[in-house]
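The complex appears here without one of its protein chains, the remainder shown in place.
The block that comes next holds subunit A.
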Amino acid sequence: MIDLKGVSKSYAKGQPAVNNVDLHVDKGEFVFVVGNSGSGKSTLIKLLLKELDPTSGVITVNQQNLNKLKRRKIAKYRRGVGVVFQDFRLLKDRNVYENVAFAQRVIEKPTRVIKKRVPEVLTMVGLAEKYKSFPKELSGGEQQRVALARALVNRPAILLADEPTGNLDPKTSFEIMKLLEEINERGTTVLVVTHNREIVNAMKKRVITMKKGVIVSDEQEGEYHYAN
């Protein structure tokens, strides 16, 4: 599903943000990527979204070689990859329903499909009753649920989550992680970048630890290591 071979990414000067990384994630896996700030986790997400191109190495996602992906095909590629962020990135001037429907509008789904699919996915994340609320009327956890609904509404094969619980309290963080696990159980490959030690240790999933752009450990049912 996700395959990185010898991938490096260097910015203008200094040490590469990602350095000669080999990584393979199978279809249906749930993977945590952990590490301190500057370990290269976020660069990894950007590479997978093709927001950045690698300086060297080959990235293959969904059987597509991202190095060879033409600019005009990027949009179509991203439709197969859902993404959520620490800061939710919701549209503040639109309500919950519109925020989720927006993801379907963008890929030009017909209105009748949108009307059916949006309530489905809002029910899945437990926000069916708040569909008329605006982001500022929601708690952090609820906003992240909306972001998740938006990421999932187009049924992506892969879900990337960049610090999804970074702005949430421990209880809410667990709820969001449980939701991610549920999503994973429905068949979506999930890759979560996080700092949250308690959650990583509690979930007993595959844990990839990065340090200064290099993968220093990769364990099934792993734990959060403090990589100094």
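The rule we apply is simple: a contact is a pair of C-beta atoms (placed from the backbone, for glycine too) under 8 Å apart; a residue touches a chain by one contact, two chains touch by 3 or more; residues count from 1.
Basically, contacts and distances are computed from a predicted model.
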item: Chain not displayed: protein name in its UniProt record ("Carbamoyl phosphate synthase small chain", "Cell division protein FtsX", "Hydantoinase/oxoprolinase family protein" or "Response regulatory domain-containing protein"); value: "Cell division protein FtsX"
item: Residue among A:K13, A:R72, A:K136 or A:K171 touching the omitted chain; value: A:R72
item: Candidate in contact with the missing chain, chosen from A:I107, A:A202 or A:V216; value: A:I107
item: Which of A:L66, A:V83 or A:L148 contacts the chain that the document leaves out; value: A:V83
item: Subunit A residues touching the omitted chain (full complex); value: 49, 51, 72, 75-79, 83, 89, 91, 102-103, 105-108, 110-111, 150, 154
